[in-house]
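The complex appears here minus one protein chain, its other protein chains still in place.
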Amino acid sequence: MAKIKEIAVVASQTRLGDDVYSMWIKTKEITAQAVPGQFVDLYTKDGAKLLPRPISICETDKDKGLLRLVYRVVGGGTEEFSHYKEGDTIEVLGPLGNGFPLEAGGKGKKAFLIGGGIGIPPMLELAKHLPCEKQVVLGYRDVLFLNEEFSPYGDTYIATEDGSAGTKGNVLDAIREQGLKGDVIFACGPTPMLKALKAYAYEHEIECYLSLEEKMACGIGACLACVCKSKSVDEHSMVHNKRVCKEGPVFKAEEVEF
Amino acid sequence: MAKIKEIAVVASQTRLGDDVYSMWIKTKEITAQAVPGQFVDLYTKDGAKLLPRPISICETDKDKGLLRLVYRVVGGGTEEFSHYKEGDTIEVLGPLGNGFPLEAGGKGKKAFLIGGGIGIPPMLELAKHLPCEKQVVLGYRDVLFLNEEFSPYGDTYIATEDGSAGTKGNVLDAIREQGLKGDVIFACGPTPMLKALKAYAYEHEIECYLSLEEKMACGIGACLACVCKSKSVDEHSMVHNKRVCKEGPVFKAEEVEF
Amino acid sequence: MNTKVNLAGVELNNPVMTASGTFGSGEEYSEMINLNHLGAVVTKGVANVPWPGNPTPRIAETYGGMINAIGLQNPGMEVFIKRDIPFLKKYDTKIIVNVCGRTTEDYIEVVERLADEPVDMLEINISCPNVKEGGIAFGQDPKAVEAITREVKKYAKQPVIMKLSPNVTDIGVMAKAAEAGGADVLSLINTLTGMKIDINRRTFAVANKTGGLSGPAIKPIAVRMVYQAANAVKLPIIGMGGIMNAEDAIEFILAGATAVSVGTANFRNPYAAEEIVRGIEGYMKKYNVEDIRELIGAVR
Partner (left out) sequence: MNTKVNLAGVELNNPVMTASGTFGSGEEYSEMINLNHLGAVVTKGVANVPWPGNPTPRIAETYGGMINAIGLQNPGMEVFIKRDIPFLKKYDTKIIVNVCGRTTEDYIEVVERLADEPVDMLEINISCPNVKEGGIAFGQDPKAVEAITREVKKYAKQPVIMKLSPNVTDIGVMAKAAEAGGADVLSLINTLTGMKIDINRRTFAVANKTGGLSGPAIKPIAVRMVYQAANAVKLPIIGMGGIMNAEDAIEFILAGATAVSVGTANFRNPYAAEEIVRGIEGYMKKYNVEDIRELIGAVR
């Protein structure tokens, strides 16, 4: 079992609203290996765009060998993907990175699953696999997506920047407004959110795992494009630079410096 | 009426055998203006390939606004086009260049319509529009295509390099073998064939029109990429360099030097 | 909203012009776009006498670009003055004549002949990689750049744009040399010398062996050079090299260009130059930019 680049076939694609799309692709070997928090690299057909696009694994259907990707159109690559229809092919490399430590959310614990914007998708696969009690906190700018799909797995709290749904503000505002408590945080989202969660976890002395983003080239740890500042010396270069694609994207909060 | 770049829709595409494809596209304004011997520029979707691909107009259906293009897959651009299906879009610029002089094949004349390889397609639209008596001579390496579609318009003679059909040899071998005579030649095909036809026409003192090929960038006469050596001074640069895309692709045989 | 920019006293309605050699003298493209909408038309290189150019094939497509070795085919200044200037004068756009030559005397002959013609600026091409005798040889040595600039300036009645070669170790040095020679404006970049080999025929893809690489492939090099030149001299800069759309044009302006030229993009999209004018306006609206001059060199 190892990373593999496959030509996957699009099984379905739907628009979740705004510029967010949900695509199921058939990719047996990658799906078989995938764990929550890992990502895949998607390649465009347009040869003018060379680099793969990293997208988190949002759900897997291991029986059918299907992988779900939920992404926002922000540029030319995601724009291209959004036009794919059932039966189209797409090249995928994966699974990449390390997932969330499921053992940190063992039975008896109470976990926060926190997603901000396009950091929400990987939390769904995590919700499905974490054995502990789950409180899901989702932050949006305005239009909601995926939120209803979390309800089978735990109570879901919403924050929106414009106040159109749930708490007006960010995910921490929602946690405070609802007076939520927990033993461990699993989170993915924009850097300012992750930074605030790190401080919150430190203050409340709870365990915290953050999934980071950085510009990537190889996706497998060879090019050193995607490093983050780390507290401990990294095993690759011994210089406090961990590779998001290889040692990450999930890090223990104390481990990373923003 | 002028050149226009349109987003055309593919109406149908079929494979004619070997690597030759026939594609009908819906492009009203270009079709309305097109005359036999003109060409269009096709643009790839792959952004790595910048330049348009010049392809001759093989047939028009002016009522339906449809244009037929018959092309051989030789590289990445034609390869991309060959995958297009009904409903797909394709950007087209046209109509480009000057067509064959239909008046040179007026009633009472006996014309040769000679096509070699992928120079055959434009002869079909010409055959449909020339009022005179027509003898069609088609040269192939081995596998035939389009030949049957010429039969409504005149007697069709075939030459193949491997002798698998018709005369073994080239189009001139077929003309000689069949003892054909005519007043005027219209031809499109590889440069050696055009060169030989120029000599043949000179020897037999008959009028001769040749459609040339050259690497192109702009397709409209602005970049001076596609020149051929001409006997007379060209109107653009006054240096005996005519633009295949603008003054051509059809030239009087005496006019061009190979 | 102001999109006017000023190049050495010449005011352009907007910063978008066409790159020399890709747009003829505008006539062919005027069938498809409205030349009145362009800041300026820059003509194909004009020499003192007609030049036949190089043998074919003159171009080859490359990944995200193309190489050309047209070899500066042109009808010479007399035909150009009689035919092309009157054509361009019909439009509300500035006329910039690109000048080429084999020797300093050649350049001067053209510059003198154009002195009393209704052209707005002269762009001196000392960077063509495709002719043996002249062009690039001038453009790769700072002393030669300074000397030819000074000579041309002696005879020119219009503002002089020096068009620099990117095939150099330090573009800042070349920009300073042109400035020292008295240039009014700089244009950069011309094409990068490239080569393509046809592996099936085992021959060079263009007859001239080497040619000039243009198109979006070279844009990062061009943006870097515009940035470096803008930081080295005080002259206004016309930026070019791979501009395909308004975003690309704005990138050059933010890097320090006062105006931009659209070249290879015309071949992929004949409407490109006009669309870029509109796209820049759209960007200015989106970000509430009142005056385009606020954007010039705004990233540093």
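Going by the order they are written in, the chains are A, B and C; count residues from 1 in each one.
The criterion applied here is as follows: contacts are C-beta pairs under 8 Å (C-beta built on N, C-alpha and C of every residue); 3 or more make two chains touch, one makes a residue touch a chain.
Predicted model, so just to flag it, every value in this text is computed and none were measured.
**Student:** Using the whole complex, pick out the displayed chains that touch the missing one.
**Tutor:** Within the full complex, the chain not displayed touches A, B, C.
**Student:** Pick from A:Pro52, A:Gly97 or A:Gly189: which residue touches the chain that isn't shown?
**Tutor:** A:Pro52
**Student:** If the hidden chain were put back, which of A:Val73, A:Leu102, A:Val143 or A:Ala217 would touch it?
**Tutor:** Residue touching the chain left out of view: A:Ala217.
**Student:** Looking at the full complex, which residue from C:Val49, C:Ile85, C:Ala180 or C:Leu254 touches the chain that isn't shown here?
**Tutor:** In the complete complex, the chain left out is touched by residue C:Leu254.
**Student:** Out of C:Ile70, C:Ala178, C:Leu213 or C:Ile292, point to the residue that touches the absent chain in the complete complex.
**Tutor:** C:Leu213
**Student:** For chain A, which residues touch the unseen chain?
**Tutor:** 2-5, 43, 47-52, 93, 214-228, 236-241, 246
**Student:** List the residues of chain B that touch the chain left out of this view.
**Tutor:** Where chain B meets the chain not shown: residues 47-48.
**Student:** Can you name the residues of chain C that touch the chain not displayed here?
**Tutor:** For chain C, the residues touching the absent chain are 62-65, 67, 140, 167-170, 192-197, 199, 202-204, 210, 213, 216-221, 223-224, 227, 242, 244, 247, 250-251, 254-255, 283, 298-299.
By our rule, only the chains that are shown with their structure count from here on.
**Student:** Which chains lie in contact with each of chain B and chain C?
**Tutor:** A
**Student:** Centre to centre, using CA atoms, which chain is the farthest one from chain B?
**Tutor:** For chain B, the chain whose C-alpha mean is farthest off is A.
**Student:** Measure off the straight-line distance from the CA centroid of chain B to the CA centroid of chain C, and report it in whole Å.
**Tutor:** About 35 Å separates the centre of chain B from that of chain C.
**Student:** So what's the Cα centroid distance for chain A and chain C, whole Å?
**Tutor:** Between these chains, centre-to-centre, one finds 47 Å.
**Student:** Measuring centre to centre with CA averages, how many angstrom lie between chain A and chain B?
**Tutor:** Their C-alpha centroids are separated by 55 Å.
**Student:** Would you mind listing the residues of chain A that make contact with two or more other chains?
**Tutor:** Where chain A meets two or more other chains at a single residue, that happens at 47-48.
**Student:** Tell me, which residues of chain C touch at least two other chains?
**Tutor:** Where chain C meets two or more other chains at a single residue, that happens at 63-64, 216.
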